[in-house]
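Note that this complex is displayed minus one protein chain, with the remaining chains in position.
For clarity, chains are labelled A and B in written order, and residue numbers in each chain start from 1.
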Amino acid sequence: MSKELLEIRDLHVGFKVFNGIAKVIDGVNIKLWPSEKIGIVGETGCGKTTTVKAIMRILSRNSLITHESKILFEGKNILKMNNSEIQKIRSNKIAMVFEDPTSSINPVFNIGTQLKDIYKYSLSYEENNPGKKELKDDFKPKVIQILKNVYLPDPKRIYQSYPIQLSGGMLQRVSIAMALINKKKLLIFDEPGTSLDVTIKDQIFRLITKVISEEKTSIILISHNLGDIRHIAERVYVMYAGRIVEVAKTKEFFDNPVHPYSKGLLLATPKLSGGLGEGISGHIPDYTNPPKGCRFHPRCKYRMPICSEKKPPLFNIDDSHQVTCFLFQNKGATINEN
Amino acid sequence: MLKNMNIQREKSKKWDDAKRGWYNYSRNFISVMGLVGILIIVFIAIFANYISPSPESAAVYVNFDEALQPPSLSHICGTDEMGRDVLSRIFFGLRISLYMVVIVLSLMASFGIVMGLIAGYFNNSYIETIIMRIADMLLAIPGLLLALVICSLLTPNITTAMMAMTVAWWPWYCRIVYGLTTSIKGEAYIWSAEVSGASYTHILFKEILPNCLSPILTKMTLDAGLIILTGASISFIGLGAQPPTPELGSMVSSGVKFLPEHWWVSLSPAFAIVIVIMCFNFIGDGIASMFEKGEG
Partner (left out) sequence: MKTDDVLTVDCLKKYFIIPQGTVKAVNGISFFVKRGETFGIVGESGSGKSTVAYVLSGIYRATEGNIIYKGKYDINKNFKKRSSKLKRDIQIVFQNPGSSLNPSKRIKEILENPLKCHNIGKKKNDREEKIVEVLEMVGLSTGYMYKYPWMIGGGEKQLVAIARALILDPSLILLDEPTSSLDVSVQAKVINCLIQIQKKFNLTYIFITHDLSLMRNVASRIAIMYLGKICEVAQSSEFFDNPLHPYTRMLISSVMVVSEEEEKLKPKDITSIGEIPSPINVPLGCGFYSRCPKIIEICKREDPSFVEIKKGHIVRCHLFKK
């Protein structure tokens, strides 16, 4: 079995707030292989963005990560890296495309300048740096080529434009272009398309699919929309209140979701063919005082006494399908030791 | 039964608001210090008659035997050229300063806020043009200068000084509230109130104004210091409080000629001014956090 590209092991992230410590991420384990596409799905406040921000080491100042947490990228622990190493990772290995393109692109510089800056910066971290003098002129054609690769019409005009002159869809393509300036091993997309129209979102997703198939990059796609995940991801991680509750291959997940939360989510999603289930009553827990045991038990229809006492471990349903729910202890599922 | 329960709950909820406001405010040690300072100052001002060592010093009083005595146990801040106890005069001076702050702030803020609300809500109309252009004209003239001009044209005394400051500074409140109103006006809850048929008074004072309170109150605490300083400046030049009124600024002014040997005559009231202004500024720090809403 080939080595994982990214492994998040036992991640615990908390935030210092005025009435205590919000224990947001509580033991998250995620594995990602090269050229694999995974999706992390969960509702607002479940901790998906916090997890990927931990990978990129861009969490806010009041965040606390425990000593035992490990994020291994190509074998090295990101959490223990020093500044220059992490800068190298950010310019050359991992890139993130944020949710709202209008606020993640600097409004006071034109697109060309920003892309040039990113390109120059990334080159200075490359292994064989040819020397600063040579980097001077070659940028504009390269940048225009990159803009063409993301299917922006009239790249020369876009090069000169300021963000305010472009629509949301174009800006999202520009942020993808920024991520793709040099070959990356891992791309993280945080809810791409949430602020976009449906037809534009479809185009952006097709662009993402094309890009990753060409470059063989791995992808982490984050969304609260199950349809988006189904469209792109090969494996799905379902998160609730800072914990992974279910892991499965996409087809298996949508045919047979097992965790009560996953089932609830899928039922509550309106179907094009007709059918809208009930929602899930309740709301996400207060992280400064989370429920004991399983964090979903206050909202769960199937809860048992043990759910409010012990934290459920990861049970194997079969090879690639795991779930953290005590319902499956009785069905003889083995505990996943990995 | 339901009625009683609800009334009970309503009262306790108002208390909850106060508790939460205090909790947020008290997180900042400096603000609490400022509040304590102001409370002490207010206490002194109200009870100046009873707690000052020599209440007669505040009025016409002459005792040349004790003139220009340095600070000692009987006169903590020394005495001035007329033999009056400086500390007592400071206590009474605080009374005048606070009186100025309260009157000027209330007039200035209320007029400025009302003008700002009206101009902001009816923006893009002649109402806004009239109000804001008048405000702009007044803002173009330096505040202190305008206040001095007004004072010199009328009889110089404390009342004129207060009037002058009100005229000079209400445009600041107008402008702040104008900006806030124009942005709040477009929010969905204002549309909802309009569509429900609420009157203009209701929308301006009950829907928009409560959301403007935080910056207004913060500015008011900062302005308190400014008012005291300006009042003192006006009196320093001789256009405000007239002798023998113990106003802090005029005390500083009349004590300047005794520097540096008899430093206490001028510097004690100056120091008092500094402390009062600092306390108000510290309170301003806490006001903003008091209005912070917690995350849902």
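What we mean here is this: contacts are C-beta pairs under 8 Å (C-beta built on N, C-alpha and C of every residue); 3 or more make two chains touch, one makes a residue touch a chain.
Remember, predicted model here, so these are calculated numbers, not experimental data.
Student: Looking at A:S35, A:Q87, A:Q203 or A:T288, which residue reaches the missing chain?
Tutor: In the complete complex, the chain left out is touched by residue A:Q203.
Student: From the list B:E56, B:D136 or B:E194, pick the residue that touches the absent chain.
Tutor: Here the residue in touch with the unshown chain is B:E194.
Student: Touch as defined at the start, partner being the missing chain; which of A:I21, A:I58, A:I164 or A:L276 qualifies?
Tutor: Going through A:I21, A:I58, A:I164 or A:L276 one by one, A:L276 is the residue touching the chain not shown.
Student: Touching residues of subunit B against the unshown chain: what are they?
Tutor: These residues of subunit B touch the chain that is not shown: 2-3, 6, 9-10, 13, 187-189, 191-199, 202, 207, 210-211, 213, 293-296.
Student: In the full complex, which residues of subunit A touch the absent chain?
Tutor: Missing-chain contacts on subunit A: residues 43-44, 167, 169-170, 197-203, 205-206, 224-228, 230-231, 254, 264-281, 283.
One rule holds for everything that comes next: only the chains that are shown with their structure count from here on.
Student: Taking each chain's centre as the mean position of its Cα atoms, how many Å separate subunit A from subunit B?
Tutor: 52
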